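So the structure is just underneath, and the comments pick up after that.
Taken from a larger complex, these chains appear in their original positions, while the remainder are omitted.
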């Protein structure tokens, strides 16, 4: 166990806790596939995808569509096609935070200076392009199931909650795991929802996962952690997990179908596979994680 | 075997050949994981990602970065962060074509009318949001290895080439497979490359794959198929495979590392996992496919 | 007087009522400059510029800024610079509608077919690029001043209102005039304002202006015309003025400073000058009109 992963994988390392995933973790994950059921954990992306008030939503523009042919567009050799472009904020919907996304004291994970993250080039260090594909064991800690109800906005999900949810699921966070926490927030939000309040893990719970050497912590809420923050703190879980431990956070997951499938199968672990868009210097990426049972 | 998959999975089906992938295909894919090696098959995405002359490249904008803190931005509770937005054409870099991307005679796959693909809402049918996650057996047909050299621009990769490449790899395209074809194009292109010429499969080769009931056909070139087209045709493989068989095409793959790893391991098949961004009504998506050996 | 300007300036004409402005109108406008006072009639443009719920606002991205230099960016020869990009809806803030913006019965002004307005190329006819610079006499019809209060949402500004406001101002709409109508809406809206209700001219008032051969009708509201529409109609003023008379509408003007300056000077007319961004095939343009007294 360690409290701090700087230099753990060398002075040049930009992948942090993803280094906990080695061939053994991958093979173990593959061995979990027994039913062949495949689930997506992603929200769909559209101009209606909810965003906090201070952020823009998605814009989706058709560069060519069926209407153009209805209006008489040429079709050389019979060929017709449609194409499109999105204006896509990288932290929208179901998305993963790169290690350059959050920091304090002017230094990113592993001591990289913030000054290498600029308008002109994005993040020279710890960008989403450094993350690579993620294949490992996923486990679900289902707080909704544990509590028998949807946690309220502002509620802290504590270390004890995680312990008990793990026990219910029959799993234990281990090295290289992708730990997903179901808070129920995503299942109950409505258009215009405030992104300033949500149930989420507190710092103690987050540090326990970090010290368990998990690779990624994810949740079905906006910020993984409890909002509003404990007094006197701002995004404490982001600060410690991303910047000190090099743990990417996976946010906005859709977890209810997975929860139902796991409960029905009487299991808590599955094969998790996902890969962010490798945007050079990007601070995160929308992502569509896959669970295979 | 069938020549045409319309109505094969019902009048409402929008997933086409992906229906060939069932639990058995998924389980077989998982069983292929023996070394735990994980590879990405994706190009990185940046303003330098090559695009055809008639398309725009990516724009990447930082909404907040390290420079802003260097210039004095507030850091409440010590928290600092960076975020960004991309203007992202959906057919750029390594990407997958949705079934609404290409058609002829005013009808998409399964008979959906082109008129449901509009500026205002994108594709109401066969959009990339209907595709879902993809987990199946991947096989690599390595034409570069087969020929011992990089195929020339304009060269047709024929049915015989595919047969022989499959033989070399010790595999055979089967129901639900993800078939990846290495033409070497991606490995040799330079900035400013023309997207009007490339080696690629001809229609006969494509139809053989379709009739073998594969789920997806991919390649490391721009359009899977041979460019320029055979005289009198325009994107014949797109027309037949996407629109008639419901087979998504996966383009711009990075296949050399996979080719090397498979050759070294003396194998031709692997676990393939990928999920497009579920853009509602989108005609395709950049994607970062994963191969696990 | 005429009810309908199709073919009035030839079968190829794409400028409509702007043809009413000839050298005499320009010279008369210049002769109105007596005090040399210059006013803008434009809202500022930013992510806070109000937009209807169904439209996106502006996004403003810095490609290079002072923060980048604070973070250590190179300054060859001492030179430092900042640059930026906007994602800009063309009907936002203070903007002008091109003649291709609104129509009925599948035909634009002067009989051009709607089918020439496509995703791939914008409007082949009557685009904002056909409008050119606008210099003519401006007159202000100040309904707020006339009524001594701010007209309510939904109120119709009638022909009689325009007559009386013109009388108060000591002006009369004439050939080639730019007629600006102050409803007070822009002065009182707050963030989150509904764009479904506003005071504005009714069709009779609009037709009188059209038949007076004015070149442009503008207002300080969102759509020039009364919202909600009279029962059974949808944008009747847009339909008739833009499509039948070829009169561009100028929307979202800031008119209070002009109203105050004119009232103080005891005059009703001024030099109006403005030029849209000549976006090829664009349906409108943000614009910053100038009034000179």
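Lettered A, B and C in written order, each chain numbered from 1.
Here is the rule we use: a residue touches a chain if its C-beta (ideal position, glycine included) is under 8 Å from a C-beta of that chain, and two chains touch if they have at least 3 such contacts.
Worth saying up front: this structure is predicted, and the values here are computed from it rather than measured.
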Full complex, copies of the single sequence (shown: 3): 4
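Heads up, the rule we're going with is that only the chains that are shown with their structure count from here on.
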Cα-centroid distance, chain A relative to chain B, in whole angstrom: 24
Between chain A and chain C, centroid-to-centroid distance (C-alpha), Å: 46
Where chain B and chain C are represented by their mean Cα positions, the distance between them in whole Å: 46
Sites on chain B at which at least two other chains make contact: 61-63, 65-67, 69-70, 85, 87, 119
Of chain C, residues touching chain B in the complex: 59, 61-63, 65-73, 85, 87, 119
Touching residues (chain side chain B, partner chain A) in the complex: 22-27, 30-31, 33-40, 42-46, 48, 55-56, 58, 60-63, 65-67, 69-70, 75-91, 100-106, 113-119, 122-123, 129, 132-133, 135, 229, 232-236, 238-239, 271, 273-284, 286, 288-290, 292
